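Removed from the display is one protein chain of the complex; every other protein chain stays in position.
Chain IDs A and B follow the sequence of writing; residue 1 opens each chain.
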Amino acid sequence: MKTAINFSLNGQKISVDVEPYETLLEMLRDRLGVKSPKCGCDRGDCGTCTVMLEGRTVRSCLILAIEVDGQKIITLEGVMKDGDLTPLQKTFIEHNSFQCGFCAPGMILSATELLRKNPSPNKVEIQEALSGNLCRCTGYSPIIDAILEHTKGGK
Amino acid sequence: MSELKYVGQPCVRIDGKVKVSGAAQFIDDLDFGRNLLYAAIVESPHPHALIKKIDTSKAEKIPGVVKVVTGKDFPFKFGLYMHDRYVFAVDRVRFVGEQVAAVIARDARTAKSAARSVKVDYQELPPVLDVATALGEKPPLIHPELGQYTHVPWFFPRENTNIAHWRKVRAGDIEQGFKVADFILEDTYTVPRYAHCAIETHGAIGLYDYSGRLTVWTASQSPFTQRHLFAEALAPLGLSHNDIRVIAPFVGGGFGGKAGVSMEILAAALATAVKGNPVKVLWSRAQEFYNTYQRQGVVAKIKLGVKKDGTITALDQTLHWDAGAYVEYGANVVNAAGLSATGPYRVPNIKIDSVCIYTNLPPGGPYRGFGYSEFLFGLESHINEVSKKIGLDPVEFRRRNAIREGDKLAYGSKMNPSGLLEAIDKVAKEIEWGKKPISSDPKKAIGKGFALFWKAPAMPPNAASTAFLKFNEDGSLNILVSAMEIGQGYQTVMAQIAAEVLTVPLEKIRVELPDTDRNPYEWQTVASHITWGCGKAVERAAIDAREQIFDTVARALGKDKSTLYLEDEKVKSHAEVDFILPLRNFVIAGIGKEDGTFRGGPIVGRGMFMPEFASALSDPETSQGGKPNVHYTVGASAIIVEIDIETGKVHIPKVALAVDVGKAINPDLVKGQVTGGLLQGIATVLYEDMRFDKHGRLINANFTDYKIPTAMDIPDEVVPIIIEVAQPDGPFGARGMGEHTMIPAAPIIANAVEDALGIRIKSMPITAEKIALALKARNKEKLP
Partner (left out) sequence: MPLLHDFNYHKPASMGQALKFLAKYKKAAILAGGTDIIGEIKEGIAVPEALIDIKGLAELKKIEFKNSKLTIGSLVTFSEIIESKVIKSKLPVLIEVARTVGSVGIRNRATMVGNICSAVPCMDSGPVLSAYEATINAKGPKGQRKIAVDAWFLAPRKTSLKKGELVTGVTIAVPDKKHAGCYVKLGRYSGEDLAQASVLVLALPKNIYRIAFGSVGPTPIRARNIEKLINGHLLDEDIIEKAKKLILETVFPITDIRATKEYRMLMCQVMFERGIKAAASRLAGGGPKYGESLM
């Protein structure tokens, strides 16, 4: 049975009618055209579906759309204010941190969450924060090194 | 050579922004409008069975279902090197998960749900789940019509067997070679199957529009090869290359798995069943595991003969490959490995048998390394065992036997220039080879392992790359090639090459993603050959454009062409210091003359590269006489491990890898391949472990139980070392290296484990459990 839900997506008020069986990931991608969260495994193992719900990273493939009624969702699109790259994103570009880019949106959200909680993480803390985002291309160190470099400058 | 401005610099990737901003579109991100249909696949639960009957009537009646198709609707064979596969299984299924039918519906949920209503009656046949059974006494034949399959001339199937191809290499006199050996060692090494695990799954959308045009969007490494295979397969429907268009967006990782044609044929075929509607086929993670190419398993029997001083006298290697249900692509892995299974060494007397064997398991196919990781595990482990037994340092053994430029390769032709000795020395130094550290923690054992590696691109002799290059009014340019961006960063490398020739900065260069209608031909983005082959084509296109530029200036302004040069996007002259003509002024508009006429016009460069010296024809019994490999990229690698002797867990403080890239066009991207490739290789040794049950079903088809490394599982330190001994026919001397960085990972770890613990493990993976239980068994033996 379709239920109307209301929530905030990247700062905008949205209203959608959803069935209980729709996941948050599907609603974002297929109903609302927000493509940065990806479907890599549909089981919460790979982290590509990561979005921020009430300020915390979550696996949107394991959340029903109907659960986010009244809540605030931020995707990578919303982390960029007015579409401008964040300083962290710029650092990733300068460091050639990503290769195929499929893991990038989820990885960047996890890194963004970390730096909000802990502005000067050490290598181990960065590894733990990113451990839920799988990357097959880079071997992770270009991503980790970029974050370390970024926080050294006190940005 | 004058100083290079772009080539050799660690430039920032030109596709960095599109990916980091989330703007990059992958196959599932493309929108197709409201008439998009979705296909769900009905799959075989059996590893080997005849299809007796398929009842689609119930599924057809479900509201929302548009069409249900089976193998009978597409009795067309397809394949890259051999035509041994149908679009859907027609009369028999050959592996658990094989596609048998498809339900096309208006939404994905209906399609998936309706697929459950398709009833298939099977008659089970005895399955063949390992190479021993496949080669045994009167085995079940997986492809009874093998003798009738069309295939490339350099494959040798044995009809009425399960042997799809047998590559034989014979050089010198093997018996004599062993007779003169002072020491001979024989052993067997086993490598299981592995999965690519690109983070993006396969996907394809096909649209057969009302004008009769078939467009297929695919997450692919090979748009032109796909178009060719679609055209071959669907020719009976009246379709030819002219009617088919393949478009490829950004790809979320390939590693070989998205090369050739696997599930993409479904989108192409299904589109013809629902004319006018685009139809999407998107693989789930589970399907990605069990119904795309897998890296083949191999059992390697190695016999090596050496003299007292370590000189190799003879090598006899038998490789039995578990190649799966269909080998249309995988048989070439067996072929390539067979030709190069000597490793980068001087071996005077050779006997290699590389046998491609059908089994009722998922189809084997291209995977980063293309057979070389698989055989190198055994060979490099075996070399260490031999060195140990004759009392020679394993690095010195490799130095003494290392292949050099001009040496004879296994199949007769000559080895290209290579920095192998330099690589050995640099890696040995980096890892402080010779020093044996002891851990201060009594529960930890430290070991060091060393290995050499090599690989040549495994391609047909006429694999070609072409490039177009066109300017825009602002002096920027677009490069059109059909190489695929799968993460390696080739777009930036192509841009750097063009930038170097035309002096246009990288920010003003776009490299367009492939569209077979618009971009010119590229064979595939595989084999680590794009920098070399496509890069050469781009270099030629840029030189062609530069020629047109100088030609126009000479004709329009009466300048001496030989004095002209480019600098900072301007045409200048050695003879005239004040002559400065910005490119943007005329690369579209032409150069205006006083009488109001114009000379020149839009500058469009064209380049093509196809090696004209490669040949796959050789003696079928010895492989002598051909030139199947354009060149080898070589290198050395070493690792330090710290093993917890109670848990068996392996910690990696340091791993180093030196690779001779000829010329590192972008050193940063080379280092990226080293870091990524090494981790992927390390994972095949320490973590990844594919499990099939007795029924041939893959039981860990997910990331929960097929473990690929996370950010917490990386080595402490990865040291990439770039060696540059120029490849004469490469752009600026470059040759490829994308696959190579994963190849030595297994043997360096196996050798390091042996160094630390004195235990030789001859089968992969080498998990903590395997090490701990081996230690426990050995300790038990030691007890009184």
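Heads up, the rule we're going with is that contacts are C-beta pairs under 8 Å (C-beta built on N, C-alpha and C of every residue); 3 or more make two chains touch, one makes a residue touch a chain.
As the structure is a prediction and not an experimental result, all values here were calculated from the model.
J.: So one chain is hidden, and I want to know which residue out of A:K13, A:R56 or A:K152 touches that hidden chain in the complete assembly.
T.: Considering the complete complex, A:R56 is the one touching the chain left out.
J.: Can you say which of B:Q9, B:S113, B:T188 or B:T563 touches the chain missing from this structure?
T.: Spelled out, the listed residue whose C-beta touches the missing chain is B:S113.
J.: Considering the whole complex, not just the chains shown, which residues of chain A touch the missing one?
T.: Spelled out for chain A, the touching residues are 1, 3, 20-23, 26, 39, 42-44, 47, 50, 53, 56-59, 62-64, 66-67, 69, 110, 113-114, 128-129, 131-133.
J.: Residues on chain B that touch the omitted chain in the whole complex?
T.: Output for chain B: 108-109, 112-113, 284, 644, 646-647, 649, 686-687, 691, 699-700, 704-705, 707, 709-713, 767-769, 772-773, 776.
Please note the rule applied: only the chains that are shown with their structure count from here on.
J.: If you average the CA atoms of chain A and of chain B, how far apart do the two points sit, in angstrom?
T.: Those two chain centres are 30 Å apart.
J.: Okay, in this complex, where on chain A does chain B touch?
T.: Interface residues on the chain A side: 21, 29, 33, 35-36, 38-43, 45-46, 48, 75-77, 80, 85, 89, 92-94, 96-105, 108, 126-128, 130-144.
J.: Residues of chain B touching chain A in their complex?
T.: Chain B residues touching chain A: 10, 12-13, 15-22, 24-26, 28-29, 31, 109, 196-201, 250-253, 255, 284-285, 485-489, 668-669, 672, 675-680, 702-704, 708-712, 714, 718.
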